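Left out: one protein chain. Kept in place: all the others.
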Amino acid sequence: MMSEIFSVAFITGIIAATLRMSTPIILATLGEIITERSGVLNLGIEGTMLFGAAIGFLTTLSTGSLWLGVLAAALAGIALSLIMAILSVYLGLSQHVSGLGITIFASGLAMFIYRLVVGSPTVPPIIDPFSPIAIPLLSRIPILGGSFFTQYSLTYITWLLIPAVSIFLFKTRAGLRVRTIGQNPFAADTVGVNVNLTRTLCLAAGGAFFGVAGAFLTLAHQNMFLIDVIGGRGWIAIAMTIFGNWNPVMGAVGGLIFGFLDALQLRLQTLGVDLPFHIFLMIPYLITIFALISVSRKASVPAGLLKPYRREDKGG
Amino acid sequence: DAEQADDGVFKMAAIFQTSIEEPWDGAIHVAALKIAEEMGLTYEFAENVKAADFSKVVREYSERGFDFIIGDAFLAGEEPSRAVAKDYPDIAYAFGSEFDIQAPNYSVFDNWIHEPAYLSGVIAGMMTESNVLGVVAAIPIPEVNRLVGAFKAGALSVNSNVTVKVAMIGSWFDPPKAKEAAVSMIEAGADFLFAERFGVFEAAKEAGVYAFGNMSDQNALAPDVVISSCVWDMYPVLKNSIDAIQNGTWKAQNLKDWSMMAAGGSSLAPYHGLESKIPADVKAKVADLQKQIMAGTFVVPVIETPTVSD
Amino acid sequence: MISMSIVKRKPLPGWVILVIPVAAVFVTLLITAIPILFAGGNVFKAYGSLFYGALGSKFNLLETFVKASPLILTGLAVAFAFRAKFWNIGAEGQLFAGAIAATWVGIYFTWLPSFLVLPVMIIFGFFAGGLWATIPAFLKTKLKVDDVVTTLLLNYVIFHIMGALLFGPMQMPGSSWPRSASIMDAAFYPMLIARSRFHFGIIVSFVAILVIWFINSKTVFGYQSRGVGINLEAAKFGGINTGMVILKTAIISGGLAGLAGVGEVAAIHHHLMMDVSTGYGYTGIVIAMLGNLHPIGVALAAFFFSVISVGAQTMGRVAGIPTYIVGVIEGVALMTMLIFILLTEYKIRWTKS
Partner (left out) sequence: MQPVIEMRGVTKRFVDVIANDKVDLKLFPKEIVGLLGENGAGKTTLMNVLFGYYNLDGGKLLINGGEVTFGSPKDAINHGIAMIHQHFTLVQTQSVLENVMIGMEGSFFLNKKKAREKLLGIEKDFGLNLDPDAIVWTLSIGEQQKLEILKSLYRGAKTLIMDEPTAVLAPTETIELFETLRILVASGHSIIFISHHLQEVMDICDRVIVLRSGKRVAERKVSETSIPELASLMVGRELLERLERGEAKTGNAVLEARNLKVRNNRGIVAVDNLSFTLREGEVLGVAGVSGNGQTALSEMLFGQVKPEDGEIHISGKNIPGGSPSAIIKEGMARIPEDRIKTGLFMDLSVKENMILESHVNEPISKKGLINMKEIRSFAEKCINNFSVKTDGMDAPVKSLSGGNLQKVILARELVGKPKVVVACQPTRGLDVGAMEYVHQAMLDQKTDGAGVLLISDDLDEIFLLSDRIIVMYEGKIIGEVSTNEADRDKIGLWMSGVTS
């Protein structure tokens, strides 16, 4: 068994799987980091991802264009986030409930629309999905080539988005506004930043990320839409946001760790380790908790998180 | 309820715990639709019935005077459906169940596609070059174990060198995870995959290995890789039950024989476009076994314990 | 540009506040008529069946109570925790813990005198849920680990523990499905109304409402727990042992969710399986917030939600509309209700600049 673990194929495979499986989680985590940095916890993430997965898939199914599907998924995510913005930003309703409401609503709507469009055939309709792109030359490098450089275009885009979101948050004017609003909306308001508008834009950006993260599952990783396709990956992204201390790079690292553990547990099963398979399934969650314990002491929650901003509310 | 007055039309209802896209319940639903059209009977169904609501729904249909109520009872539906059936001895019930019948009116059925699974194993065993086969399945329950066990037995019957990798994804529906499990098997050298769940074909397609579908003919999902499928057809079960109810000969019974190959309740799907890729001796072997199974001269072993990865 | 802001309004007269929920339901039905029409349904028939399914007959009304019972308990669980700012997203997992413990008692404690079985089962279920909730509480107070995340992740952990148990030691002999054997008859919650599922657990949940109301308003602990939620620093300053308060809050919160698990096993399923909850723990969060964290509010919200979900399911079946409409209606109802409640206290002001 040890020899199997150290084989080139095994290592290449597990790295490749880690990157694939972490793509939707990282993408969703980046989206959640943007919204939470602006002070809004978006628990609509799971439903938004499912909605993106459905709309993206249906768009591709009817147009044949994968990129149109991605675009539609992003727009679908934005649309839901705008509802979230009305509820939690403009009306100042509890972020917890607004988000969960969005998740309930969007999950139902996603499947409802899917059912209306495709009916219920015995064999679900499929599309021709994204295929992995081997980057010339780089993909020939042993181990790294077959893993890092043979991925879906959406995975490459996700990697690019990690530094992009980092740069946005820490190096741009808009990013400074976002961070300020998340920490102290009053401070931002008094220097003329439109708090609610900025939060709305952050929610919209996050929603686009969630939508595409969902669509990654139906347009790249899979080629069909099935009801449970998100499978809690949105909730994991919430955990990774905190694990990463609201930092895009650390959040992505969290996503990678989670993806790795998930890839590993499947491989351990394949190797015939004789444990109840539920023990394997538990591993990623348990280790994430332990990882959280180790980073928690320096956690820096955006001080404005969960608090709606209303000018005339006392004690704001 | 005036609306519900008995107008003499035979009424059948189905209760599903999952959505009808789920292949197991889907198979029942498709057969029910077909038979309803053919025989001109009324058919209603309830899908996504949650465990806690099962009892309410069975009772509702029973109250409304349906003649024949079917569905999947496994886990959540067992106790409630049996309890309701007791209250309505004149209604015929037939549920997918792992337990015994309940006289006088409650029959059980299950999908029995271990025979085609065995044949799939034979194909894979004969054609494999790596001698490694993979199975991606949901969770280790008897009907899943039967498939895995039969597939492995079939493969071993023609090739004593094969090893079979098995992974459970832990839920009925997690295609991304199923795909990753399949990928891990391909990395471990598997060149034939048995896809008990959705998600496997994508991996097979990317790696160019063959796969077997399950429950219905799934060749359309990936024509280049789905070499065949184990097909379950509920039609014989339903047809024979309805005939019995209408003739007044219905009694509680295990309907499993109607799901066997011999009764047309299961089959190995056609090879479709991959016909030419299969060596003639393999096809001959499969055809021969098929004949023996139909004739009852060969009995595929029923293995209900979980199969662990080799 | 026109901008919108929300400002406090003068208190509304009492009758308006009574009209609010009705108006919210009406608006919900208007909105959800759109998808129903898209699905080719008859709106009147659909809504007729919705109300019939939830309230239209004695049997259906009692079923609505059956549905409300676990929701009241998880709603109270979340409300009690949230009031102390212990962000317990883990009622689902605590419900599983309670269900596991209840099943264990119900199957194996056959040596107990039968009148003791139910009390023991309830106590075990309560403390199983409570203990499971102390893990995140401990991590929060001692190690400063974010409770939203730990409670959430622990839901998955206990779900898989339950899976391992149901495929292992707790599996029903002779079954290979993930289910336990049936619990003994003495462990069944008694049914209180013939030919219905109106069971003892419904009484348990109503008692829980009273108990939580009592703790909140009449006990030192209720005061402390609210204080901790409102201002942790002031609570500490005032000599309150805040860590202990959070821990006790967690036990009560988790315990309530555990009781929901007991009820599902003892009254509905009579055995344990992976589907023992249909997301009651998560719905509990919605209910707690909708009920403004107040026990009475929780009860009303839970009832509202059961009507919507029981009714919408019937509607889906009867009117031939895909059952996924349930989620759509629940989501829209939740959002509309929240907005209407908000509007009792605030008004929207449009300003041009």
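Letters A, B and C mark the chains in the order given here, with residues in each chain numbered from 1 onward.
The rule is simple: a contact is a pair of C-beta atoms (placed from the backbone, for glycine too) under 8 Å apart; a residue touches a chain by one contact, two chains touch by 3 or more.
All values reported here derive from a predicted model rather than from experimental measurement.
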item	value
Visible chains that the absent chain touches, using the contact criterion stated earlier	A, C
Residue of C:G227, C:G284, C:G297 or C:G331 in touch with the missing chain, whole complex considered	C:G227
Selected from A:V8, A:L138, A:A164 or A:A187 as touching the chain missing from the view	A:A187
Option from C:G14, C:P113, C:G174 or C:G239 whose C-beta touches the chain left out	C:G239
Candidate in contact with the missing chain, chosen from A:R115, A:R177, A:R199 or A:H221	A:R177
Chain A residues that touch the omitted chain in the full complex	171-177, 179-180, 183-184, 186-194, 300, 303, 311-312, 314-315
Footprint left on chain C by the chain that the document does not show	1, 3, 8-10, 218-224, 226-227, 230-231, 233-241, 351, 353
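Assume only the chains that are shown with their structure count from here on.
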item	value
Contact-richer chain pair (by C-beta pairs counted) among A-C and A-B	A-C
Separation of chain A from chain B, taking each centre as the mean of its C-alpha atoms, in whole Å	35
Chain centre separation (chain A, chain C; CA means) in Å	27
Multi-chain contact residues (two or more partners), chain A	111, 277-278, 281
Junction residues of chain C - those touching two or more other chains	160, 163, 167, 324
For the chain C and chain A complex, residues of the former touching the latter	4-8, 35, 38-39, 139, 143-146, 148-150, 152-154, 156-157, 160-161, 163-164, 167-168, 282, 285-286, 289-290, 322, 324-332, 334-335, 338-339, 342
Chain A partner contacts - residues on chain B that touch it in the complex	19-21, 23, 26-27, 29-30, 134, 139-140, 165-177, 179-181, 183-185, 187-188, 198-199, 202, 206, 216-218, 220-222, 308-310
Of chain C, residues touching chain B in the complex	59, 63, 66-67, 70, 160, 163, 167, 175-179, 182, 197, 264, 268-271, 273-276, 278, 310, 313-314, 317, 323-324
